[in-house]
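Dropping the structure in here first, questions after.
For this view, one protein chain was removed and the others were kept in their places.
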Amino acid sequence: MTVKADGGVASPNDRTASPAAIPLLIEGLGVRYPGRREHSLEGIDLPIVRGERVGVAGRTGAGKSTLTLAAAGFIPRVVRAKLDGRVVIEGIDTATAAPGALLGQVGIVFATPANQLSASKQTVREELAFGLENLGVARDEMDARIDATLARLAIGHLADREPFALSGGEQQRVAIASIVAMGTSVLVLDEPTAQLDPAGTASVADLLDELARTGTTILCAEHDPTVLGRMDRCLVLEAGHAVALDVPGVALASAATAGGTPLPTMVRLAEAAGIDLAAAFDEAAVAAGLQARRQGPGILAERIVASSPTPDQALSTWAPTDGRPAVRIDIDGLVHRYPSGIEALRGVSLTIEPGESVAILGQNGSGKTTLVKHLNGLLRPAEGRILLDGQATDDRSIAHLAATVGFVFQNPDEQLFERTVEREVAFGPRNLGVAAAAIAQRVTHSLTAVGLLAEHSTNPYDLDLSRRKLVALAGVLAMDPAVFVLDEPTTGQDADGVARVGAVVEAMQRAGRTIVAITHDMEFAASRFGRIVVMREGVVVADGPPEQVFAPASVELLASTGLTPPPAARIAARMDLDVVPLDAAGLLRALSVRG
Amino acid sequence: MSATTGYFVAGASWLHRRNPLTKLLALGLVLLAAFLLPPVVLPILIAIIVFVAWAAGLLGPMARAMRIPSVLLLSILVVNSLFFPGAKDILVSLGPLSISREGLTFGLASAGRVLVAFLASITFLFTTLADDLLEALISRGASHRISFVVLSAVQMVPRMQGRAGAILEAQQARGLSMKGSFVRRLRKLVPLVAPVILGSLVDVRERTFALEARGFGARPGRTAYRVVADPPIDRWLRLLILAGAVAVVLFALGIIHP
Partner (left out) sequence: MNLDWLQVCAEGQTTPCVAPIQLAYLVALLIGAVLLVVIARRARDLTTATLSLMAVAIAINIAVGSIAVFLRLPIYLDSIGTVLVGALAGPWAGALTGILSNLIWSILPIPGGAGPTAAFFAPVAGVIGLMAGFWANRGVFQVRTDDVRVGGFLALATGILGAAVAFLVVQATVGIPDLAATEPDVLLANQTQFVLMALGFVVVGVIVGWLAGRTVFAFQGDDPRIRPYLQVATAIAAFVLVFGIVRLLFAPSGYFSTVDGVLDDGTPDDFLGGASLTGLAVQDPAGLIGAFVVALLVGAGALAWARRGDNARLFPVWVGGLTTGLVAAMISAPIAAGVFGGVTGGGTDALVALFRTLGLSVFQSAFAQGLTSDPLDKTISYTIVFLILGALPITVRTMYSRGETTVAE
């Protein structure tokens, strides 16, 4: 398939551009891993000019990671795979490059922040020196190069910190800095923000802008539309093939039409406004376009139909095997102190009605996880108490509470251990003493709900991280508790995965379960939960339905916690609407009624 | 105690300022003396080490660290004095158990050696950063690749312990009860230990890529960022220690007598 590259801010229409202008050239790239019949990538052409940022989008398993590995010269040197076509970095063909030749030319950063560091250095400064040591840079030059990098990336304040004590966003920036310090001109990233909170994501995205401005060439695989939207161009992959290569708005829109993936909210709104999709991620332009449409020809009707959410019923077949009464949660004056004496929770009182669904928002360190860990006894209150249906939890063990409160942890790798997905999901109900026949039925139901029934006898660790998270979710679904606690269920998920998790949440609600979820995903929180609780420094600062919490009046309060309303609400605020829409469909409905 | 610096106690004492290799050799000499010379030297060695620690202002940390080997020392003493084969000289009898003089002597000597080894090692660890020691060894021709393995393994153990804690929480939240008989609890080690191992091994891939991206081991001619001081006095000290080691070995072999 040939993909036309046009409309880009700095796209290389001139195919005869000199190698100096194209630091990263991918031509006819195909990759096939040993032992697999199908190519993981086929026929990818992608020349990137200096200082350009190219995003790579696509479903989980579409070949994004393989493309980043190939672009960084890791295939076939480090990862054994058959490579067709060629990848040329700064004039060096990666397939024939001498060992070490690519060093200082290209670098790569992956998703898990803690794994990106050398894990052997005491300070950020030494961490940055690690690459220079390997390059054999003279000792006298090192400090100057490190200081220059710290200044260029504006992370000088981290110089003497311990790498392991940094937040995820800081660790990712240090990892990028340590590659940039080596004089690298091409930076490849594989979902660098997948495990970060909104503040961390924004800081990494800002850093990429700054790097590109000062001449670094960037190739970045991502799911997050806010990161993809800031790229110059976007390549969309589908089953190893390029289906679109254009400015982000256009590329994501055409990919969605072709592949049926959910459209990012901003692109959907831009389409409805009928504006140039190149400006899809410019909020002011989209708001102005919608305003003009509303006062003029009206919102494009077919866009409203096209953009109404895919019916979740098709996804969410989950239903509990037996009915049980919904449980009410009373949190009363809860205080938690760390051994150091610092108060993580400073008097939290909440009542969660039976069958209510609550999303808890807040920055890292605001006490969200500490709060929910009290619900199933992982933490015990220093002061105050937790009541489940009026009964105190103090004297009940975690394992005992597990029958009532199901807890889905953020990191699935801290619990998966069985040989197959099926056995893994059966672990929880087996601990609860559920009969064998019932377990089999529950396992089937839960795996169907998360869309992994076909993988029932796969080794969980042969699935990627986003699907391992779904296995952990299925494991708790199979326990069928009255209360579900979800910690960051959508991180690392592609749009399909987020929709899948959302459908499961709605299925839980239909079954009358009480749901408490921690999330950084504002759109997910706004569109799937009936109540939003915002925390800051161990106290609840906002509590109410999403329309109230995300209303323009609360924007300042939200900003003080490092949060912003979801895109649709932001656009509505720019248009001075007096409703607070929670997703694109909501906004368009509001406009069409008026228009 | 920090996860990344181990036992290191920040300071600027005379001992802190010595080159790590000097201290490593001194540690070797103490160990050699403790295990090759007759047990009578053990009290002297202990006195010397305690004096050095006092001079470096490390008595407090050393006293606190003493709880670590206490179980081992007690075990050595008790098992040897109670169960010593062929013991004849019985000191005290308590029902079926009896403490023998031979056992007590053997136990005291063994425990004394272990105590000296512990005190000397801990004094070394209090005053030496692993990074400095390894960088000093690299400058003497040790492999920087192996040094890297050591440093990252040291940092990974506390992370793995943290991970084990998180796993314990996660499995309990999935209804795994930690009560029950000994055998049942042993069986429950599987869901607790397996994720620690598998999860860490899954991370190996990304960690390898991160190292490759920073050119780890790709080129000869590595340079070092960390500068380890080696004052002239250290060279003399090292010569002195080597001479001492030779003397100890000769004495142990019966070639020289005091």
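Lettered A and B in written order, each chain numbered from 1.
Simple rule for what comes next: a residue touches a chain if its C-beta (ideal position, glycine included) is under 8 Å from a C-beta of that chain, and two chains touch if they have at least 3 such contacts.
Here the structure is a predicted model, which means the values were calculated and not measured.
For the chain missing from the display, the contacting residue among B:I44, B:I197 or B:A229 is B:I197, taking the whole complex into account. Annotation: of B:A10, B:I68 or B:L239, B:I68 touches the absent chain (contact as defined above).
Here the missing chain is touched by one residue of B:V150, B:M178 or B:A224, and it is B:V150. The residue from B:L82, B:M178, B:A224 or B:A245 that touches the chain not shown here is B:L82. Think of the hidden chain as still there; on subunit B it touches residues 1, 6-7, 31, 35, 65, 68-69, 71-72, 74-76, 78-80, 82-87, 102, 106-107, 110, 113-114, 117-118, 121, 125, 143, 145-146, 148-150, 152-154, 156-157, 159-161, 164, 182, 189, 193-194, 196-198, 200-205, 207-208, 211-212, 216-217.
Even with one chain removed from view, subunit A keeps its contact list with that chain: residues 33-35, 78-80, 119, 419, 459, 461-462.
The rule we apply is simple: only the chains that are shown with their structure count from here on.
The distance from the centre of subunit A to the centre of subunit B, with each centre set as the mean of the Cα atoms, comes to 43 Å.
Here subunit A touches subunit B in the complex through residues 69, 72, 74, 78, 99-100, 103-104, 107-112, 114-122, 126, 129-139, 142, 162, 164, 175, 178-179, 182, 373, 376, 378, 397-400, 402-403, 405-407, 409, 411, 413-417, 427-428, 431-432, 461, 475-476, 479, going by the rule given at the top.
In the complex of the two chains, the subunit B residues touching subunit A come out as 2-5, 129, 131, 148, 151-152, 155-156, 159, 163, 166-167, 169-179, 190-191, 194-195, 198-199, 202-203, 206-227.
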